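Coming up: chain A.
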Amino acid sequence: MIEIAIHIAFVLVSAALALNAWRLLKGPSAPDRILALDTLYINTIALLVVFGIHIKSMVYFEAALLIALMGFIGTIAMCKYLLRGDIIE
Partner candidate 1 sequence: MSHLAIVPLLLPLFTGIFLLLLREQRIYVKRAISGISSIALIAVAAKLLCTVSDGSILVYSLSNWPAPFGIVLMADRLAALLVLTTSLLSLFALVYGMRGTDRQGRQFHILFQLQLFGLNGAFLTADLFNLFVFFEVLLLASYSLLLHGGGRKRIRSGLHFVVINVVGSSLFLFAVGVLYGILGTLNMADMAVKVVHVSADNVGLVKAAALLLFVVFALKAALLPLYLWLPSAYSQTSAPAAALFAIMTKVGAYSILRVYTLVFGNEAGPFANLLDGWLLGMALATIVIGSFGLLGSKRLRQQVAYLVVISAGTLLTGFSLESPAGIAAGLYYLPHTTFAAAALFLLADLIVQRRDQMEDRLEAGLVITRQKFLGATFFILAIIASGLPPLSGFIGKFMLLRAALEHPALPYIMAIILANGLLTVIAMARTGTLFFFEAHAVDTSTNTYIKQGEPEPLRVRELLPILSLLSLCVLMTFWAGPINSYCLDTASQLLDTPSYIHAVLGKVEQ
Partner candidate 2 sequence: MGLAYLTLVPFFGAILTKLSTRLGRYSSAWVAILSATLSLFLLWPLAIQVWQGETIIQRIGPWLPELGIDLAFRLDGLSLLFSLMILLVGLIVVIYARYYLSPRDSMGRFYAYLLLFMGSMLGVVLSENIIQLLMFWELTSLSSFLLISYWQQREEASRGARMALTITGGGGLAMLGGFLLLGNMAGSYDLSDILLAGDAIRSHEHYSSMLLLILLGVFTKSAQFPFHFWLPNAMAAPTPVSAYLHSATMVKAGIFLLARLFPALAGTPEWTWIVSGIGIVTFLTGSYIALFKHDMKALLAYSTISHLGLIVALFGIGTPLAVVAGVFHIINHATFKASLFMLAGIVDHETGTRDMRQLRGLRRYMPYTAALMVIAAAAMAGIPGLNGFVSKEMFLEQVVVYGDTFAPSWLLPAIVTAGAVFSAAYSIRIAHNVFFGGEPADLPKAPHDPSSGMQIPVAILVAACVVVGLFPAIAQPLVTLVAGSALQSAPPAFHLAIWHGLTPALWMSAVALAGGILVYRQREAFFSLQSLVDGRIDAKIIYNGVMRRLFAWSSAITMNADNLSQKRMLWILFVTAIVLGGYGFLSGGGPLAGNRAMLPVDPMSAMVAIIMMAAALATVIMHQQRFTALILVSAVGLGVALTFVKFSAPDLALTQLAVEFITAVLLLLALFFLPQATPDEQDRLRQARDIVIAVFSGLGIAALSYAVLTREYETIADYFIANSVSGGGGANVVNVLLVDFRGFDTMGEITVLALAGLGIYAMLDQLKLLSPKQDAEGRPWNPDTHPLILATFSRILLPLAMLVAVFILLRGHNLPGGGFIAGLITSAALIVQYLANGVEWTRSKLPANTHPLIGYGLLTAASTGVASWYFGYPFLTSTFEHVHLPLLGEFELASAMAFDIGVFLVVVGTSLLILINLGMIHQVSYLPRIGKNTGGKEPKPARAAAIDKAEKTTTKKQEDMPWKR
């Protein structure tokens, strides 16, 4: 049963990724793209978690953790750029 759930999850998350990508390419505004990238990061975590359950391995926990961390600070860096241009001032 879990296997089925996992496969459904894969499909859904993949679809989610596709939607993010579409927004990423389409834009139109810079915040749109940043948002799309941010969501891409978070969805990737979902992907990793499902994958982890799928292969019954926890080795990708740190990866997920790091994606969360880097996705966040990446986003704020880009926002800072839009707001101030100079991100370290």
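Behind the choice of candidates: all candidates are chains of the complex that A comes from, given by their letters.
Definition applied: contacts are C-beta pairs under 8 Å (C-beta built on N, C-alpha and C of every residue); 3 or more make two chains touch, one makes a residue touch a chain; residues count from 1.
Keep in mind it's a predicted model, so treat the numbers as computed, not measured.
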item: Touching partner of chain A in this complex, picked from 1 or 2; value: 2
item: Candidate 2 contact footprint on chain A (complex, rising order); value: 10-11, 13-14, 17-18, 21, 24-25, 27, 30, 33-34, 37, 40-41, 44, 47-48, 51, 59-60, 62-63, 65-67, 69-70, 73-74, 76-78, 80-89
